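Read through the structure below, which is laid out as structure tokens, and then see the notes.
Complex shown without one protein chain; remaining protein chains in place.
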Amino acid sequence: MFYREAGDFKTSYRDDGQTFPIRLDRWGYYAVLAVAFLVVPFVIDSYWANAVLVPLLIYAIAAIGLNILTGYAGQVSLGTGGFMAVGAYAVYKLMTAFPGVPIVIHIVLAGAITAMVGVLFGLPSLRIKGFYLAVATLAAQFFLVWLFNKVPWFYNYSASGQINAPERTMFGWAVTGPATTAPAKYLTCLVFAVVLAWIARNLTRGTLGRKWMAIRDMDIAAEIIGVNPLTAKLSAFAVSSFFVGIAGALLFSVYLGAAEASEAFGINKSFLILFMIIIGGLGSIFGSFAGAAFLVLLPVLLKNLLVAQLGWPTDLAAHIELMIVGALIIFFLIVEPHGLARLWALTKEKLRLWPFPH
Amino acid sequence: DLVVPNLSYRTGPYGANGTQYADGFNDYFTLLNERDGGIGGEKILTPECETAYNTEKGVECYEATKGDGALVYNPLSTGITYQLIPKVSADKIPLYTPGYGRTSAKNGKVFEWVFNAPANYWDGASVAIKYLLEQNGGDLNGKKIALVYHNSAYGKEPIRTLQELSKKHGFTLSELPVDPPGQEQKSQWLQIRRDKPDYVIMWGWGVMNQTAIQEAANIRFPMENMIGIWWSGSEVDVLPVGAAANGYKALTFHGVGMDYPVYEDMKKFVIEPGKASQGGPHVGSVLYSRGMYAAVVIAEAIRKAQELAGTSAITAAQLRDGFEALDITPERLTELGLPDFGPEVKMTCDNHGGSGMSRMQQWDAAAGKWTLISDFTEPDQEILAPLILEDSEAYAKEAGITPRC
Amino acid sequence: MQDGYITPDGRQIGPVLLDLKNITLRFGGVTAIKDISFDIREGEIRAIIGPNGAGKSSMLNVISGFYVPQEGEIWFKGYKRGPMKPYEVARLGMARTFQNIALFEGMSVLDNIMTGRLNMMKAPIWSQALWWGRAEREEVANREQVEKIIDFLEIQNIRKTPVGRLPYGLKKRVELARALAAEPRILLLDEPMAGMNVEEKEDMCRFILDVNDEFGTTIALIEHDMGVVMDLSDRVVVMDYGRKIGDGTPDEVRSNPEVIDAYLGVAHE
Amino acid sequence: MLDTAQDHETLLEVNNIEVIYNHVILVLKGVSLSVPKGGITALLGGNGAGKTTTLKAISNLLHSERGEVTKGSISYRGAPIQNMDPASLVKKGVIQVMEGRHCFEHLTIEENLLTGAYTRTDGGAAIRQDLEMVYTYFPRLKERRRSQAGYTSGGEQQMCAMGRALMSRPETILLDEPSMGLAPQLVEQIFEIVKAVNEGEGVTFLLAEQNTNIALRYAHYGYILESGRVVMDGPADALRENPDVKEFYLGMSDEGRKSFRDVRSYRRRKRWLA
Partner (left out) sequence: MEFLYASEVLVNGLMAGVMYSLVALGFVLIYKASGVFNYAQGVMALFAAMTLVGIMEGRVPFAHLLNAAFGLHADSFGWTVPAALAIALTALVMVGLAVAIEKLVLKHLVGQEPIILFMATIGLAWFLEGLGDVMWGADVKVLDVGLPQGISETVETATNNWFGYGFFVDRLDIWAAVIAAALVAALVGFSQYTKQGRAMRAVADDHQAALSVGISLQFIWIMVWSIAGFVALVAGIMWGTKSGVQFSLSLIALKALPVLMLGGFTSIPGAIVGGLIIGMGEKLFEYFVGPMVGGATENWFAYVLALLFLVFRPQGLFGERIIERV
């Protein structure tokens, strides 16, 4: 009843093209942002920051990145973990080589470096498609991790090959290193997530986004109507890797503080992020957040429920948690193959008709 | 109550190993609670949290449990340890990593909150070489030693030490990495078959161990010339290989089997009343014993801390003092019902790693058990000390730590 | 070749725009097109007809650069076209629709039509990322053009519908809209009226004629409805088994015995 | 030919069905049809009227497009078939030729035809024989029998889809736009085949067709759908004479067929239901 677009007329094409054309949506969005920036930082504790919100935001960034590549441009990638590793190692090298430069610049540069690596590994996509490409991106995954493991220069010759994030500050606050407070971590990631989500939204609703979607939906037709597949695909790889690289850089420097390529950026990470975008919704920025939230929160919730509340043995709980998450994934796919974002959109569509059934 | 969280892993690729360790850890504290009413009158709680050997889950577990007044962490994962080192330093909670984790944490001047007695990886590497020296009348000149290692931070730990030792003793070292999980090791073992090294040292974990032992048996590499680090020397590693694994050797820094008086109490107070972790299927196994050993050291540190602080309800910071003043003598071990179970452990403000002693055990396939075949041996500190100093100082510089003590 | 040409019904038609010379196209053992030559003049409506499997669609694919013929030359606007990628051909001013609708199913009608204008939008990536400056201006300007086409084709009410949900006939219309959005010199239509009833065909004919009249767009048309072909086209090429069996005005073609034999079955009207 | 006046057993009965896609898009708003045994029934109507949806509702193929029948009932030979899976429906003798061909791309033309005979149990020889029959209907297919269907032309695929349905020796065929993309003489031929099969073997047809002209020439009875409702029905001959049908579906004005070039002003579609 309250959810209406009637009476919400647009008088210019500019208004019509905005991100949230319906007023109610727009308000909701502003409210969420206000809470995220003005309320959460004051109430957050280190459990919520480290176990929930910071990983959620970082994974959301990675998911947006992968969503650009897979959801918008249709190139299935299983190399996300490897690209995150590039971001992490790039930021580590930059941080230790140029300690004076603000960390934010390092993080953005790490994204740029990852973008270049992404383009390199995107080249086969010009020939190889679909699942063949997905499997081919695994080559990037395994090769990159191997590289960071094998070449001591990347980990500054430390004995075990681990990298550790030294302390760096912004406006007098530590944002990396052990002294970082929960609000500082959270805000750093939040700013990146919001800005990047906004950029992703702009890119995907404009020319570049249409090129990507055209390639995704029917690459041959796209080429015949004038889309250059080379630039479209490679730009998708570049932008996507940029996002993923930043996520990797944040994951290492702000969230974990220490990392090792094969452990933190293994194949499981690639799958996890692919899960996020599919559960959340392919081709949807909102879905990237929803998917990340789902897969970060669900295990934590289940664990708390099964172990803390029901008092089950941890191993049994862990096995059953696997079963439940697996079953839920299947369940969600059956209910709505296009993810949480579509589920949300359909709910809204129904609300709009409400109280009429159709 | 005192809280000692058990960050365990009972699932995932290393679940089979993690389970046994976690059981030993739990059971010893259960024993103390049941028999003695805890330590100094305080019951010990060991809330368990599943990490699946995954660093992010490890962090989640750490955050979830640290609020409950956690006294010390023991995550049984080198990766998680690296993750937690900066965190425990900021939160001022001790981290106890016997036989794993960051080797240079031995330097207490830099790593105030991390303890890794009785032995670390480099100690292990050195003791293994020492053992081989002994076998060869003190001379390894011209011998060929191959290192088969888990291609990860953990597996790479001994390389530097072994390289230094090879310079000192004149053996040649060849390094053969195995990508985890490591079910396919044909290339590595064909290389060994071709190069015919005199000895193979193995730094594996999980399925890699048994595959390596199986492959060694397949190419008829003499088992007694193959030495595993302590993480490559448990029943799960040799049992699947069967009789062919007979004679395989591995390091250990604690005793094995149930021939210790403590098990009488264990049976009486824990196992028979049905209080054993998971019903006690692994009691007495190598990894179980190691979990128990970690619990013994922590319990002793708690006792020491209570003594120093004059209160039974100690804090994490007081426990650090307890660790730094810890001295587990052979007599004390006997008192605990564990005669000769481990080496003497003595930690100080600058030495968080103890003596570094470990010993050799050998698998007897027919009897289905490990037998100890050497005494506790000291590592070659001459080589190790500078390495540890170098690595820890580099870390201090990177992290901006001013050494203490 | 003369410049300018007058059709029998008195319409003035321009010089040769597209000239196909001795095209041969083979797929493994199948020869889809055998040594065919014909031209398309500026501003005319040129129909290509022939039985199923004659090679008509393949011909369009050759023109739009998707298939590369083994032999033959293609001249466009007086220049011989070298080997080109399809998207380069599109940029020369060719747009087309497809026999098996090739819309971007995941996008809305509006976005689909906007893809037709991609080559006119050249804002740099940073401008797009920030949605500021050139990108925004271009977006609005092109949107206005697209809205004109939407009005023209009377599809205002489905503007925001995902094309996957549209019925067949409307999809064809959206495809036409997308092709028109590119403002092509030459428009290639592959069975634009298949699956439509008479009334809808009339609408489509209207659109095609109007495009041709108003913008002077040259049109190449494949269609099986003889009524439409005979009424609309200025000249007709007839293909059969990859060969050209007729070329001329509708009336000439209609009375060509070989064409009647191979295709029409009966003399048409 | 079946005489429409004669009273015939109703084979397929669609009773006031409603179809919703994706739980929100209401497409059919109460469609009822009855298809007599041995007849050819035509389903006419413009783009988006709901012809395809009706046929898919009958053959139970809506499910995979996230559509469902929410009201009404469908019965075949008096027994409800709404919840039957499509495969059992084919075993019962109802087969559909889908809109847009849907050949199996990677199978050759011949393999495509053979999958049509999947449910048959009357032995290889009979199947061979029918294969030859299809090849005589569509000689073009015989030429291309070893090609992968994905690489054949649009019309060839349409023939393949038709042939595939014939191979199953059904009792009832639901044909969705059989003439689409076919050359004129083939269109005639397809309808001749329909007629021959109908008369020779008593196969019942329900066909959705845009080409109203030819459909009404061959059908016995017709339904006209618009926006998800049946707006008119009647014997084919009667429909052909109806002035509205003449104007909107047959493109005839009083002076007979007029040229497409002469339709100078867009005509607004007249709706039976406002």
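Letters A, B, C and D mark the chains as written, and numbering starts fresh at 1 in each.
Assume a residue touches a chain if its C-beta (ideal position, glycine included) is under 8 Å from a C-beta of that chain, and two chains touch if they have at least 3 such contacts.
These numbers come from a predicted model, not from an experiment.
Enquirer: List the shown chains that the missing chain touches in the full complex.
Expert: A, B, C, D
Enquirer: Out of D:Lys51, D:Arg164, D:His220 or D:Arg240, point to the residue that touches the absent chain in the complete complex.
Expert: With D:Lys51, D:Arg164, D:His220 or D:Arg240 as choices, the missing chain is touched by D:Arg164.
Enquirer: From the list B:Asn151, B:Ser166 or B:Gln318, which touches the chain that is not on show?
Expert: The missing chain is touched by B:Asn151.
Enquirer: Consider the whole complex, including the chain that is not shown, and state which of A:Val32, A:Ile105 or A:Val135 touches that chain.
Expert: A:Val135
Enquirer: In the full complex, which bits of chain D touch the chain not displayed? Write them out.
Expert: For chain D, the residues touching the absent chain are 59, 61, 63-65, 85-91, 95-98, 102-107, 111-112, 114-116, 118-119, 148, 150-151, 164-165, 168.
Enquirer: May I ask you to list the residues on chain B that touch the chain which is not drawn?
Expert: 10-13, 15-16, 19, 151, 175-179, 181-184, 186-187, 190-191, 193-194, 206-207, 210-211, 214, 217-220, 236, 239-240, 242, 244, 278-279, 281
Enquirer: Which parts of chain C face the unshown chain closely enough to count as touching?
Expert: Touch set of chain C with respect to the missing chain: 61, 66, 98-100, 102.
Heads up, the rule we're going with is that only the chains that are shown with their structure count from here on.
Enquirer: Using the contact definition given at the top, which chains are in touch with both chain A and chain B?
Expert: none
Enquirer: Which other chains touch chain A while also touching chain D?
Expert: C
Enquirer: Return the distance between the CA-based centres of chain B and chain D, expressed in whole Å.
Expert: 75
Enquirer: Counting only Cα atoms for the centres, state how far chain C is from chain D in Å.
Expert: 29
Enquirer: Among all residues of chain B, which ones touch two or more of the remaining chains?
Expert: Chain B, residues with two or more chain partners: not present.
Enquirer: Give me the residue numbers in chain D that touch at least two other chains, ranges are fine.
Expert: Correct list: 25.
Enquirer: Can you list every touching chain pair?
Expert: A-B, A-C, A-D, C-D
Enquirer: For chain A, which residues are in contact with chain C within the complex?
Expert: Residue positions touching the partner: 12-14, 16-17, 199, 202-203, 205-208, 210-211, 213-214, 216-218, 220-229, 235, 283.
Enquirer: Note which residues of chain A are touching chain B in the complex, please.
Expert: 46-47, 50-51, 55, 96, 146, 149, 158-162, 164, 166-167, 177-179, 255-260, 262-264, 268, 299-300, 303, 307, 313-315, 317-319, 322
Enquirer: Contact residues on chain B for chain A in the complex?
Expert: Result: residues 8, 10-11, 15, 19, 48-50, 52, 54-57, 59-60, 63-64, 67, 78-79, 82-83, 85-87, 89-90, 102-104, 151-154, 156-157, 160, 179-180, 278, 387, 391, 394-395, 398-400 of chain B touch chain A.
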